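Read through the structure below, which is laid out as structure tokens, and then see the notes.
The other protein chains are all here in position, but one chain of the complex has been omitted.
Each chain carries a letter (A, B and C) given by its place in the written order, and its residues are counted from 1.
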Amino acid sequence: MAFRAGVPLKDMEFVQYHPTGLPGTGILITEGSRGEGGVLLNKDGYRYLQDYDLGPPDPWPRKNAMELGPRDRLSQAFWHEQKKGRTIKTLHGDVVHLDLRALGEKKINERLPMVRDLAKSYVGVDPVYAPIPVRPVVHYTMGGIDSNIDAATSIEGLFTAGECACVSINGANRLGSNSLTELLVFGARAGQGAARIAAGSHKTNPGSAIQKQAEAAEGRIKKLFGANGGGETVSGLRDEMNTTMEEGAGIYRTDASLRQSCEKMNDIGKRFANIELKDKSNVYNTDLLHVLELGAMIDVARAIIVSALQRKESRGSHQRLDFIKRDDKTYLRHSLAHYVPGQDPDITYRDVVITRSKPGTRVYGGGQK
Amino acid sequence: MKRSHKPIIWSLFAAGGTFTAFMIPVMILITGLGVPLGLLPAQTLDYESVLAFVQHPLTRIALFGTIFLTVWHAAHRLRITAHDFGIRADRVVATIFYGLAAITTLVALVVLALI
Amino acid sequence: MTPRRIEFEILRYDPDKMQKPEFQTYLVPCEEDWVVLDALNYIKDELDRTLSYRWSCHMAVCGSCSMMINGEPTLSCKSFVRDLPNQVCIEPLNNFPIERDLVVVLDDFLGKLNSVKPYLIPREKKSLEEGVYLQSPAQLKKFKQFTLCINCTLCYAACPQYAHDENFVGPAALALAHRYNLDSRDVGRTARQDVVASNLGIWECSFVGACSEVCPHGVDPAGAIQQAKIASTGDYFMDLILPGRKS
Partner (left out) sequence: MSRRPYFRTVSRYGWWFAHPRYLRYMARELSSAFVGAYGGLVMFALWRLWQGEAEWNALVGFLQSPPSIGFHLVALAFALYHTITWFNVTPKAMPVQIGDRQFPGGIIVGTHYFVWAVVSLALFILAGAGT
């Protein structure tokens, strides 16, 4: 909504994968399970992370190495293993094993009771006796509605906070629990800012321009209620969009894959016009909600693809197989996607404000000083 | 909202619940089943020995406590049970059950004082 | 594994079209690792897009997919198809008005939750510079169990006292009040007692215990309420002995 109203979406190409989600449901198995000493194994029972500059494979957990490496590196390693055919095939796609057995029942119950409960319930595996099947799952969008440190956007009176926002406390990657900061700090600031504006403004009749916008929005929904026999369904388009994004704009991207996804998403965008609303009720109509959400998701997906296409480098969670190096000279900048109705968004750039933490080389495992 | 006066009756209910949980099964077993069925000696309920037993000051206090706690526990619980059975005339129900408990307590007090 | 066909009887209600709720049956091919929510999503995607129900996290954390499954208040994301027979009856949560299909009106619960001031009321507000409110593990342990509540309202659906008197403050709200009362950093107990220790608060509870039995996170609202009764009884007699004392 903010995007369509003219607020740019910042840094949309950066999407974080969490390396250890349950297959099928995508339920996260916390980093803590690796922090306590859980190891990742491929189908040969081999700690494959040592092949990706994350070793040496100590039997104990070591900070910033092996299983405690960053989320993007771990997810990328999975991708390579999958290409090499060393992952395990299941009904819900390929997986690797997260093995907690060395911890023993007592420690698992004491430190990771929720992990045991989730694994037993949702994949039927008791981590005390068997490894948990896991795979990378889409976890967090670092980008979002461009906002400043007061959670305000370029539209006066529009504030944003949480995952939808991009204050830029994350950059191209995200540390665990940073989303709490986004909520608590910037949620409070957004609330305070909005309250200030509300207190300063007087209740007046909305201007005719706003009235018109409201009527247009209502008209669009009424049209949906009136249309019959479009043939496209929410679940059909949504599943196609999922596959398109996963294949073309997933853990690794290339110019070709992104262009293909871009075309496909444009096609999905066109077909969305033929979507048919089956539920015509005026009360708690989730079909309508899903249609509106899907429309918004299609716009966001296109912003992700186009932002990713134009960033010809690899940085954080954005990894290009055709540009594997980071390019600070050209791309140490925020991307800003601007909405253009019916077309791909326009991308502009803004310099990054660097305060205390300077960008450095990312080295993990035994390569660290 | 006004703070409730339920603590008065509830404390009797709770104390009575605990007391009866410990005491009532074995008392029923002795007086209602053991002696009448001849499993325990009949002398246990023999007039002379019971009278002597009851006239002991400590026994008087203990018996009064037993009756007092038991009937008030029961009265309060039955009041709520009546509500659970769909009887909504709470005032009437409360008057009946608490009234019965009060009468029982009073009679027990008089008898135990005079016996 | 071949999917098992399960017949779902779902209570439907659309105030735009219907006078009262009616059952509708759907035959769903279920995978054995599914939860009931997966089956509902299958119905929504493949069979009937007009079915309305709430859900969000699919992992028993958000508390929005509560419903009656074969007569038992349950989170549909935690109700496994493998534990269910071939016929499953699904109804909106008991003791709440039906908004639409499986969606219920939660206004009453939210109002009650608010009425017990479910937040920390510190003795004095600390500035950022003064740092955080410290607490020892022992102090945390006192109330930790009650922090696990996800406001799924299953306990309200299970509670017969709430069913018979909608003014009863109810299990989750009272348990949450107790959670803050037990918190060493909180001094809001006196303020909460006006609601908690009223006739419609803890004293409306008859300790059926159903709330604790259906809780998906093992929170024990029934226990919390009994503990509060004992504490409030103590207060009551202390107030009688020492009128005007500060609690």
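The rule is simple: a residue touches a chain if its C-beta (ideal position, glycine included) is under 8 Å from a C-beta of that chain, and two chains touch if they have at least 3 such contacts.
Quick caveat, the model's predicted, so the values are computed rather than measured.
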Chains shown that the absent chain touches, full complex: A, B, C
Touching the absent chain when the full complex is considered, from B:Ile8, B:Met27 or B:Val92: B:Met27
Residues in chain B touching the chain absent from view: 17-18, 20-37, 40-41, 43-45, 47, 49-51, 54, 63, 66-67, 70-71, 73-75, 77-78, 80-81, 84-86, 88, 100-101, 104, 107-108, 111-112, 114-115
Interface with the unshown chain - residue positions in chain C: 13, 15-16, 20-21, 71-72, 94-95, 97-99, 105, 136-138, 140-142, 160, 163-164, 206-210, 212-213, 220, 222-223, 226-227, 229-230
Residue ranges of chain A at the interface with the undisplayed chain: 282-283
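Operating definition for what follows: only the chains that are shown with their structure count from here on.
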Separation of chain A from chain B, taking each centre as the mean of its C-alpha atoms, in whole Å: 67
Whole-Å gap separating chain B and chain C, where each centre is the average of the chain's CA atoms: 38
Chain A and chain C, separation of their C-alpha mean positions in angstrom: 30
Multi-partner residues of chain C (at least 2 other chains): none
Chain B, residues touching no fewer than two other chains: none
Chain A-touching residues of chain C, taken from the complex the two chains share: 1, 14-17, 31, 33, 44-46, 48-50, 52-53, 58-59, 78, 80, 99-101, 103
Contact footprint of chain C on chain B as seen in their complex: 1-8, 10-11, 14, 80, 83-84
Complex contact set, residues of chain A against chain C: 24-25, 27, 91, 118, 121-124, 233-235, 278-287
